[in-house]
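One structure follows; several queries about it will come next.
As you look at this complex, bear in mind that one protein chain is not there, while each of the others sits in place.
Order as written gives the chain letters A, B, C and D; numbering starts at 1 within each chain.
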Amino acid sequence: MQNEGKQKIWKDYQKEIADDHYFYVRSCIRQNFFPGSEQTFLKILRAELNKDIFENPHHTTCSGIGYHSDIVPFDTIQTIVARQFALMTEAGYRNLAVSCITSFGIYNEIIETWKEFPNELEKIRNYLKKATGREFKIPQNVSHASDIIYKFREDIFARKKYSLTNHETGKPLKIVEHIGCHYAKMFPGKGVGGAEFPHVLVGMIESWGGEVIDYPERRHCCGFGFRQYLVMSNRGYSISNSKKKFESMEPYRPDAIASNCPGCPMFLDRWQYVIEEMEGKTYGQNGRGIPVLTYEEMAGLVLGYDPWDMGMQMHQTDVEPLLDKMGIEYNPDLKYAGKDGKQIGQVKMAGCKC
Amino acid sequence: METTSFIWPFTIGLLFITSFLVVIISIWITSLSRIDKSRIVHSIFTRKSLMAIGEVFMESLLHRKIFRKNRMLGYMHMSLAFGWFLLIIVGHIEAWNYYHSFSVPAYKAIFFPYFVPASASTNSGKVLAASMDIILLFILSGVLLAYYKRLNSKLFGMKKTTKLKAGDRIALSSLWLIFPLRFLAESVSAGIHHNGSFLSQPCGQIFASLIPLQSIEAPVWWAYSCSLGLFFMALPVSRYMHIPVEVVLIFLRNYGIRVKKRIGGFSRIQVYSCSRCGICLDSCQMTHAAIKDTQSVYVLKHIRNRNLTDEKLFNCLLCGRCQPDCPVGLELNNLRITQRIESTKEYNSSYEYLKNGKVAISPQTEVIYFAGCMTHLTPSIIKSMKEIFKVANVKYWFMDEDKTACCGRPLMQVGQYGAAGKLIDHNLERILASGAKKLVVSCPICYKVFNEDYSMSGIRVQHHSEYLLELMAENRLPVNKMPLKVIYHDPCELGRGSGIYHQPRLLLDEYVELISVKNEKESAFCCGGSLANIKIHMNERNQIRDKAMDEYLSYQPEMLATACPLCKKTFAKSNNLPVHDIAEIVYMAIHKNKIMNPEEQKFMEKSKIGL
Amino acid sequence: MKDFGYTVIKQRTIDYDQFDGRLLSDVLRMEPSFKTCLSCGGCTATCSANDLVSFNIRRINLSLRRGETYELESEIQKCMLCGKCMLVCPRGINIRNVIMLIKKSILKYKSVQL
Amino acid sequence: MKHIVIIGGGIAGMESACALTDAGHWVTLIEKEAQLGGKLNQWSFLFPDFTPAEKIKDTLFDKCQERDFSILLKTEVKSVQTHQKKFNIETFGGQKLEADAVVVSSGYELFDARRKEEYGYKIYDHVITSADLEKLLRPGSDLSVAAGKNPKRIAFVHCVGSRDEKSGNHYCSKVCCITGVKQAIELKKRLPEAEIFCFYMDLRMYGKHFEELYREAQEKFDIQFIRGRLSEAAEKMDKSLLIKAEDTLSGRPLKMNVDLLVLLVGMEAGKGTATAAAKCSIEYEDSGFLKTNDTFLFSNFSSQEGIFLAGSCTAPMSVNDTILHARSAAMEVNSWLRKQ
Partner (left out) sequence: MQLYEQLTQDIRFEEGLNSCMNCGICTAICPAAEFYDYDPRMIAGIVQSKDESQIEELLKSDAIWYCGECMSCKTRCPRGNCTGLIIMALRSLSQELGFFTESEKGRQQLVIKRVIGENIVYRGYCILPENLIPELHPEQGPVGEWIFENRKEVYKRVDANYCGEGTGALRKIPKESLDEIYQIFEITGGFERFDQIEHFSKLKARSMGFSDVDEEFTDYINHTYTTNNGKHNRP
């Protein structure tokens, strides 16, 4: 593999990322599966980078999952998005920091639609006014949360406690990245590094001492497919797509998978468990699964945050192999413990713990 | 009774070949179908056997058919076959006459001059000896011709001869030696014993003046006996097997036995009856495309040797041109189809989809018109037929106007009889449901199969050339003779395939000036487009077509008429003569009467895209 | 084993690396004209069988080249060998021979599991 | 005697210079490179008959040598000013020329395949362009890929940078189809064991003998043509490439591993032509190629009187078409000058 082509691409696709004063919008999926990651993001921005990031309890879902499973009409989602913009405008912010890739894609799609069809914008302004009495301005800057971490990756590394290296051998850890489809596939210019070779996670991983593995199915969708996962009888689609990715990455023996998408890390995590249940197959080393991380978790680990504080116990596929390689100190006994240190309920291992 | 050891090669050979023939012919005859066996039983003591004897005499001995084709070649074959036959008969008469007994062993008759040196002393002996010399001279003249034919076959009107294999070479060499050695042996004996006649005696004298004959008498008779023995021994592995088997064939054929769809005793007999004379090579148009190893003679040879490949078996137009020329009268097309059936018997499709009722229900009608797949590629024929039906005020059902199964003939031509049967059943059901009395067909390929393989009693199948002739006879078609010189090309399936030569000509005579050509009717060319050949390449087809076209062009016609959409399409592609189907010519005449001004007429007549 | 209510789906993608070319090379060796197919579809347009049943003779070439032997075997049974395709083919491909060759070759390889 | 300045010393420039000299004019040919011949220098063999490019170049070169006109190598035009029906041309070297007419033959540039990111040119080791392959096709060159082995399976991708909104080029580059067929045949001759595939959308065999060559590629060289635009290439561990396309005629996605991927790069007007257009103040089209007065009768006329166009600065062209276009340019210049 040569670098010349990638360098050109990364140079061609550099997007503008606001450097402070963000209006944060959360993700419905992430808050269910990785609520700790969102908290970690806020902590990094506020505590480590001293940034101003505003949260408003009134913002709701962007309704993107409904929109992409086609039960929410385009006008409706545009107006819901316009309402988020109104909240941002009212709070005096111009920069949107988006936790969710689906939302990120939707914000971009809608803003682009309004650019192309000004009548549509007027129509939505009227709808919003009529429904809520609110008015809004289009954000100056829409960045995905991973864009912001990417922007400050060197600052984060300056405060590192660990790096993405094997603490025993000193060798970089091999990490495969998975970018959410709606990050840049629709609008390559809206993503750091474009659609084909996004730099957003690569930049983080490389800055933090890891090695990025480019495997053949890197660009392939995790298989969420909205309605394809939401309905049980369609889930064969979802698992099959993830499986295709695992098969493709397996020969490279990756130490971890990192993702910037809400759904993907959950799917890549859970489908490893299902495949082991169904076929007895594991893709990681020593018969265990490949740990799957959100970029915030990855950043948190580098900064030395406690994995259980970040919610890494909510992964089905064990993250311990990665923690051990990085030489991170953690208390295994507290994995399933509550704030008070007492065990919460009982995890039924059901014979499988990837 | 005096005896000498040289008789053994001959005697052993004779015993071997006699028992071999008895065994193999019995096997073949036992493997005939029950019906065929009863045919033999019921015919054996009838006139049919006499007819067969007559045919054996005319064909196996005198080679009448070859004579007709080429006198020199006929003479050669006759001198050898008939001469040898006479030699054996007269030799025996000589022996019987001398010993006054009919129970003389064969070798006594064959080697008579050796055993009875003084036979010429009686008058009858003299006559017989003279006859023997005449016969020998007759045969030797044939042998000389045969030698010469090997060097220069053109003299015999043959462009090609067959290639030989080992068994043939042994048999051929021994055959070529038999008569010169007989002549030598007889002359030597005559030189010693002063017997013989006008040929052997003087020759014996001359030999005697050159060498001491006593020392060579036994060796030359040995050589003669050996050549006979060798010939008999080589017979089963050589093409000369045809000599005895052909006789059986002629009898069975006269009893009404024909090649079936299955390989059996009779088809084996046919195969062994091939003399590999190679006459079929000359009539085969495949040679025009430089394809020289797939002709009937080779295919029959490969069948005998069990090494026939699909590449050869299927590389034949089945035009049937070779068949009338075959001196043995073999059913060459049928033999090939039998093999094709065998080769493809595992691949017959069931065409389940025909049962799903996608096809329209048959309306009630008197006349059905079936254009055929090929005709759908020449829409002008369909257009013409529609117009003709209209002009003649015929109510008809155009059966394959929209969706119809193929007639089945193309499948049959490649041996897929089982599959064809499914299509036939399907079409038959539709035809019968219409209550029609007449089925008019535009494609000779369909015509043949409708005629022969669809059991529809009460329904008359007519090719449109027959049908149009009939309409004309009833004065239902306008007649308008055009001043055009036209050659009629006989389609294979219509002409040789179905025997329809005259109807199209009678019809055309009313519309154009028909000129006749050398290769027409039975010997008409194939256009090269035949569906029966699945191996031939397009450029090879074109070469065959061009050769035929060249011959037609030499007559400077203004149009080529045919009665087959495939022939039309094939010839039309050569692009140097307007080619029209009979129906189109009738259509032109109708239109000329109706609407056209003289200039348009001129254009129509001269233009190859007249319609 | 746990029942999840769904299973992993087999890929529909043509995986060329799994392609067994024996049938193809057999047919092309015997009928090289078949190499020149342009996929123009003239054959399918004129096909008599296609009038009665969905039968895409153009796809025979593709099925053969993509190793879809199962599909090929059942599809090819539909052909009536009427010969129209051959006459309209702009490359003069001997399609009827191709059909017969495929029928034969499939049978030949079936015993050794294509 | 009239003086004509020709900008661009590729084959169009060379040919029109010769023709104008023969017509009795004084010609100055300006070329920015150190040698004449332009893009032809990069090519080894020409379609459709595999004529060595060298041969064409040498012939043209000899033709130039035999004629008396001035050639300015390593020279770039700085400005072109119109003054009383004359053109004042200044070069960066400070030379000043006065011309009665100008011929622009600034040629084309090859599409930069790095812009089709999904094919990984300059990222994956065994992805090359048709121009790279052309160099490899010189006799005696080494064709081996990973671990010194010859590629077993090779794929050609048609329409790279042509007919592609994403690359900004809506037009067809015309010559890539036949180039692909030509190169596939050459590769097959060198590597008879290799399997070769061409992924195409349409095969535009517009020229004399092109279709015949395509047929030969199928018939004699067993090159397989798959209708489907390549969607992406990805490198595997062994450096082979996993490529994906839809086999559109089967209606199914298709993937395969190849050892070498050749991108048939299209033609673009390029920088040279853009600067020429700017300096001469002549119009160009959306595609970037220079605008001709009309498509049929005045294809050598630019938007400005006295400035003529020759060759592939006006549209993608084959060598053959370029030479013809250059000759016709010379003829148009000549008749225009006579009328003056």
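Couple of notes before you dig in:
In the analysis below, a residue touches a chain if its C-beta (ideal position, glycine included) is under 8 Å from a C-beta of that chain, and two chains touch if they have at least 3 such contacts.
Computed from a prediction, not measured in an experiment: that's the story for all the values here.
For the chain excluded from display, the touched partners among the shown chains of the whole complex are A, C, D. Among the residues A:F226, A:F246 or A:Y295, only A:F226 touches the chain that is left out of the figure. Remark: the omitted chain is touched by one listed residue; of A:G236, A:P265, A:G284 or A:P321 this is A:G236.
When the missing chain is restored to the complex, the residue among A:T61, A:T89 or A:S163 that touches it is A:T61. Touching the omitted chain from subunit C are residues 2-6, 9-13, 70.
Annotation for subunit A: contacts to the undisplayed chain at residues 26, 28-32, 35-36, 38-39, 55-61, 63-66, 68-76, 78-80, 83, 105, 113, 116-117, 120, 127-128, 130-132, 134, 181-182, 185-186, 188, 195-196, 219-221, 223-228, 230-237, 239-241, 244, 270-271, 273-274, 308-311, 313-316, 336-339, 344-350, 352-353. Against the chain not shown here, subunit D presents residues 118, 159, 163-167, 201, 227-232, 244-248, 251-254.
By definition in this document, only the chains that are shown with their structure count from here on.
The geometric centre of subunit B is 38 Å away from that of subunit C, both derived from CA atoms.
Distance from the subunit A centre to the subunit D centre is 45 Å, each centre being the mean of its Cα atoms.
Our note on geometry: subunit A versus subunit B, Cα centroid distance of 84 Å, whole angstroms.
Taken residue by residue, subunit C touches two or more other chains at 33, whereas all remaining positions touch fewer. Multi-chain contact residues of subunit D (touching two or more other chains) are absent. Those residues of subunit C lying in contact with subunit D across their complex are 12-17, 28, 32-33, 35-37, 39, 58-59, 62-63, 65-66, 68, 91. The touching residues of subunit C, counted against subunit A in their complex, run 1-2, 4-9, 11. Of all residues in subunit D, only 114, 117-118, 120-125, 232, 234-237, 242 touch subunit A in the complex they form.
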